[in-house]
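Selected chains only, in their assembly positions.
Chain naming follows the written order as A, B and C, and within any one chain the residues start at number 1.
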Amino acid sequence: MEQTIYFEEYEIGHVRLTTGRTITETDFVVHAGHTGDFFPHHMDSEFAKTTPFGQRIAHGTMIFSIGVGLTASLINPVAFSYGYDKLRFVRPVFIGDTIRTRVTISAKEDDPKRPNAGRIVERCEVLNQRNEVVLVTDHIIIAERRTKTA
Amino acid sequence: MEQTIYFEEYEIGHVRLTTGRTITETDFVVHAGHTGDFFPHHMDSEFAKTTPFGQRIAHGTMIFSIGVGLTASLINPVAFSYGYDKLRFVRPVFIGDTIRTRVTISAKEDDPKRPNAGRIVERCEVLNQRNEVVLVTDHIIIAERRTKTA
Amino acid sequence: MEQTIYFEEYEIGHVRLTTGRTITETDFVVHAGHTGDFFPHHMDSEFAKTTPFGQRIAHGTMIFSIGVGLTASLINPVAFSYGYDKLRFVRPVFIGDTIRTRVTISAKEDDPKRPNAGRIVERCEVLNQRNEVVLVTDHIIIAERRTKTA
């Protein structure tokens, strides 16, 4: 669905939590096949037994991609994604874990290059079924201002 | 293949360039299905005609995941991925574009919490077939030091 | 997202239109592989040239599944899907067509077996980029009543 939200209307401290999704062995196989990363940490259960985790761990890029994908429920036609800062892999994700993403509006800033827009920082925290943070990153969005300067 | 590279052996300025990969309509469909992000910018060619790009554009998370995946050819058993900084989507990627990733060792730093390891910064630039940068990010790696402190 | 809608709150004549999705050759291949239906009408472009359509046509089950999937944006925790009536394949869908689904509340009925719920009929019409109906069906939903009988 589409919802227009201007820069002025983002509220610092606003929090939303997505629905959950169980990360399956299928997701591991699909992500390896999609990206070409078949490292044994993700794909070889015998090797994984010899690591400190004792089992296969999810690709960081997958938890990032699915964690961000979970937030993709509302299309804001006056905003676009600029990038991500401080992406950190905090805890491993295993087959069978269930993740959700908590999005907090953490900052609003002028955009030096775009006077009619501003930067919104969405703190994205991917949580597992124990509410532990497994991945964190700051999503930077450029949103138009409702009130344009001449 | 596996290759052990200690912190001391990373050389600032070292550059490698991956093989290329053509981004197909299939990749768009697979990534949408993998992440659940079916936004019309990526999936609706009629809608896309009405945008400034005039056609569907790749998900940023996909170019990041595949761009990073292209670099996954050597396993370094004494290093692990800590995170990514300053991930920026510089140019759109369209169906049929071919990407490669250029990896440059751009910094080496002490790791304040791990005296027997250090931080390596790999500048990752995803290039298209015209050698234009489409995505850039700094990959932070923690690598063991060959010489451990007591 | 979740939104609670009781039987009483569905309004006959209410219409919503989903976002669009371009049906790709990838979808043909994925659906064949998912269902095991590799009939040449869908999978063999040489054979398809000899048919009245002159090209491969989408599986009916795929247009139904994706057409219904496009409507899956709101979870109503007090309703569930009972079934579909009068599913008809009105026009072929070709590779490159873009579909959307128009959902119209067309009827509300008592449910003889469930006094505290009622039946909602959603008329689902899958449209192509020329606004032609390609598939039509009546989706029957059982929704709880806000006012329960004792």
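The definition used in the following text is that contacts are C-beta pairs under 8 Å (C-beta built on N, C-alpha and C of every residue); 3 or more make two chains touch, one makes a residue touch a chain.
What you see is a predicted model, and the numbers here were worked out from it, not measured in a lab.
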- [ ] Count every copy of the one sequence in the whole complex, not only the 3 placed here.
- [x] 6
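Note that only the chains that are shown with their structure count from here on.
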- [ ] Specify, for the interface formed by the sequence copies chain B and chain C, whether it is same or different in terms of residue numbers shared by both sides, with half as the dividing line.
- [x] different
Task: Chain at the geometric heart of the assembly (C-alpha centres) - done: A
- [ ] Averaged over CA atoms, how far is the centre of chain A from the centre of chain B? Could you give it in whole Å?
- [x] 16
Task: Centroid distance [mean C-alpha coordinates] between chain C and chain B, Å - done: 38
TODO: Would you give the residues of chain C that are in contact with at least 2 other chains, written as numbers and ranges?
DONE: 19
Task: Residues of chain B defined as touching chain A within the complex - done: 21, 27, 30-31, 34-40, 59-62, 64-66, 68-70, 72, 75, 81-89
TODO: Please name which positions on chain A make contact with chain C in the complex.
DONE: 1-2, 19, 73, 75
Open item on the list: List the residues on chain B that touch chain C in their complex, please.
Closed with: 25-26, 28-30, 33, 38-40, 43-47, 56
